[in-house]
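Below is one structure, written out as structure tokens; the observations come after it.
A single protein chain has been omitted; all remaining protein chains appear in their positions.
Chain lettering (A, B and C) follows the sequence in which the chains are written, and residue indices restart at 1 in each chain.
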Amino acid sequence: MGIAVEAVIALVKIAVVLGVVSLVVAYLTYLERKIIAHIQQRLGPMRVGWHGLLQPIADGAKLFLKEDIIPDKADKVVFVIAPIMVLVPAFVVYSVLPFSSTFYITQVNIGIFFILAVSSLGVFGIVMAGWASNSKYSLLGALRSAAQMLSYEIFLGFSIIGPLMLAGSLNMQKIVEAQSDVWFVFYQPLAFVVFFIAALAETNRVPFDLPEAETELVAGFHTEYSGMKFAFFFLAEYASIMVVSTVAVTLFFGGWQGIGWIPLPGFVWYVLKLGAMIFVFIWIRATLPRYRYDQLMRLGWKFMFPLVMANIFLTGLVKFLFL
Amino acid sequence: MFEVESSTRVERSSVVPGTEELIINMGPQHPSTHGVLRVILRLDGETVKDCDCDIGFLHRGTEKIGENITYTMFIPYTDRLDYIAAPSSNLAWVTAVEKLFGWEIPMRAHYIRTLVAEFSRISSHLLWLATHALDIGAMTVFLWCFREREMVLDLFEHAFGARLTVNAFRLGGLFQDVPQKFLDLSQEFADLFPGRIGDYETLLTDNRIWLQRTRGVGVISADDAIDLSLTGPILRGSGVRWDIRRAQPYAAYPYLDFVVPVGENGDVYDRYLVRIEEMRQSTRIIQQCLAQLPKGPVSCKVPRTIKPPAGEVYHSIENPKGEFGFYIVSDGSETPYRVRIRPPSFVNLGGLKKLALGGLVADVVAIIGSIDIVLGECDR
Amino acid sequence: MELAFFYLFAAGIVGASLLMVTRANVIHAALLLVLAFLFMAGLFVLAGAEFLAGVQILIYAGGIMVLYLFSIMLMNVGVAVRLRQWHRQSVLALAAAVLLGAEVWAVLGRGGYPGAKAWGWGLGQTPGNVEALGEVLYTKFLFPFEVASILLLAAMIGAIVLAKREITR
Partner (left out) sequence: MPDEAQPDGKEEGGASAPAGAKAPPAQDLRELVEREYAGAVLEQTAYKDLASEATLVVRMDALVQAGALLRDHPSARFRLLSDLTAVHYPGDERPFHVVYHLYSFDHNRRLRLKVKARDGEQVPSVVPVWGGANWMEREVYDLFGVSFKGHPDLRRILLPEDWGSHPLRKDYPLEGRGERVYTKPRRKEFGD
């Protein structure tokens, strides 16, 4: 009894979450292809399985069996570590996400802070990949990506301060519980707008997908990657979409809490809200063009930064005066 | 493809770390140079300091070929010039040769030629819009445009049996009359298309990001545009209301009512608006052509051996890209003595330097898109 | 259990640091430094200072080291690799290291950092060490805190001025 059992339970939980998350992330790619296809009046994957349902598995198998190419001039060790460095933080974050009131791997007092800190490590993998590939395109893509992620991490961090001030805790569960009456999105609309934009930039999605801008940089930092290593980058990107969506749901939309008296388990609510968030991500990708690099930075520093500062000030003021 | 040449090295010895210029090489296999165009950029930071185009990768000596085959045999070669709008190239060649002969073409042939040429304009503008939007990152517009372009190509297939290099016209008129089904489907397309243009516009015209990427980018004044011999939507985007269809009408254009749209600022956005409006006007022209289409023969009497008198003519038409002309020198034999193709893409691309200078690297992609080049006709 | 983790992290820090100072390739050295930071964050977690661990990762690993890597990558690493690895000061450096080690040993041997108790919070106060930290930072140490932030502001302005200066040749 004691430590051993706890360790086993924890390991099982980790295994379940890892397995489910990997599968969900794989199907996220399917979902994205299907949704975009239908927005663009075409069908998307249709061949593998019913309506292409087995497509992600086929893709996975293909990537798994592909020849793994390491460029001759690459720094081999760093080249191999880079995709791992991208993937691991993206998955470690799941250890503190509250999937429901009872199901989570662990509770950390600094939950949200932990997520920010760990996901900031993903940038290393990208920088390492860009540098180790020894290719101009990769390096340029990596530099762009790193600069973008660093800047937008700041806005992301500041934008969550408002809700945190309302919740009075960094613990994810407590943040969710604090929203049992009103979701924070109604108290903190500004913060949510900034958070959402920063999240798009943080995950390198359209309209901020400059690091991977096909028409300019071919494929950015993962130009030289193939096979499973490429798949790692891909998985990490979608895993971080899930993470930021979860954080958005947790901070602004009441997490696993339901609406009204509709009797659904917390986990289902969580999944529904998460699905809606992710749909918006995909929808935006199908709709918007891409920013230019200087415009991206200008938007961040000249528009979002003052906005988020004003939000913190206002929240503090209101809290000081009325609460 | 990008060459970062030692610009990033920091010299320890110098007190002030000097910034060297960066030479970037886009193409000839770059996704956004629309074919085999190579653009060499010299940058200071992100700003374009100098710009040079390396073209000719697709040079096939079409003008030389033209000097050695008969007038009729050259028609399919014109398909391969502006292959995005092949009927337009056909039209330029046959009207130029007919001018050399002084033939009278039956009205029905004129109308069908006009109709098909306008379809080719729509097809070309759709491809332009699709790739231009994709270059700037709007992915959905690309697929929507291709959906409609597919319809236009199907129409070509109905009328001429080919989709891209249609070889639509013959000297003296048409090879044969178009089938009724083609006309019916054309009517259907013309009724449907304006709504589809509206769809594209909802995604782009008032989109903030689109405006930021295109407004004030690649600006050229009317005087500069004329000086650089730019023609077509670029010239009109700068505010010069000059369209050969209106200024020196050919085919059935004298009998048709349409507006020549112009821009004000001469930037990428105005060129976009001009082309969008041109698609609308093309649809109007198609509607009118279908309504007014006269009955009768589709070809005048053409002699068995085609031997024009000695002499020289220049005739140009309004291609989707600009002024597309042929200068034919005849020595009285069955083959032309000299065939000169006046290529709009080639001349317009010559203005790239002026447009790109002082802009940012990402703008170059947008500017190349807004010039709308097709390398087949640029390199000939 | 905790002890095992402590030794694991400690060994990790020492190993990564040693590797770091012996690498010829600056990029590798920088990445090893990141590894050392991560182990250090682990130590913070073991000590119950979760917030510090988070800050350690976010600021040092996620922020500062990325900028380091940035500037290193923009330089020509190929030259650095061929540079001489050991300088003549190595004896001096070793002496300094020994001296520093002795000093740390002496201080720690006297029973921890004096005054840690006087701050009103010690290591191990797990629940709410964020609040505790905030409390202390904004009351007792408000002045040093503000001084530090002004210092950072000055540094930032200085950096902008230096970077924006017109380059004359």
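By our rule, a contact is a pair of C-beta atoms (placed from the backbone, for glycine too) under 8 Å apart; a residue touches a chain by one contact, two chains touch by 3 or more.
It should be emphasised that the depicted structure is a prediction, and the values quoted were computed from it without experimental measurement.
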item: Partner chains on view for the chain not depicted; value: B
item: Selected residue (touches chain absent from view) among B:104, B:227 or B:264; value: B:227
item: Omitted-chain contact residue, chosen from B:164, B:192, B:247 or B:357; value: B:247
item: Residues of chain B in contact with the chain not shown; value: 23, 40, 42, 50, 52, 54-56, 59, 61, 63-64, 68, 99-100, 102, 224, 226-231, 240, 242, 247-248, 310-316, 323, 325, 327, 329-331, 337-338, 340, 342, 346-347, 349-351, 379-380
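Everything that follows uses one rule, which is that only the chains that are shown with their structure count from here on.
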item: Chain ID, smallest distance between chain and overall C-alpha centroids; value: A
item: Maximum centroid distance from chain A, chain identifier (CA atoms); value: B
item: Chain A and chain C, separation of their C-alpha mean positions in angstrom; value: 28
item: Junction residues of chain A - those touching two or more other chains; value: 139
item: In chain B, residues with contacts to at least two other chains; value: none
item: Touching residues (chain side chain A, partner chain C) in the complex; value: 3, 75, 77-78, 108-110, 113-114, 116-118, 120-121, 123-124, 127-128, 130-131, 139, 142-143, 146-147, 150, 153, 170
item: Parts of chain A lying in touch with chain B, wherever the complex brings them together; value: 36, 39-42, 136-137, 139-140, 206-207, 209, 213-218, 285-295
item: Chain A-facing residues of chain C, complex; value: 1, 25, 27-28, 31, 34, 50-51, 53-55, 57-58, 61-63, 65-67, 69-70, 73-74, 126-130
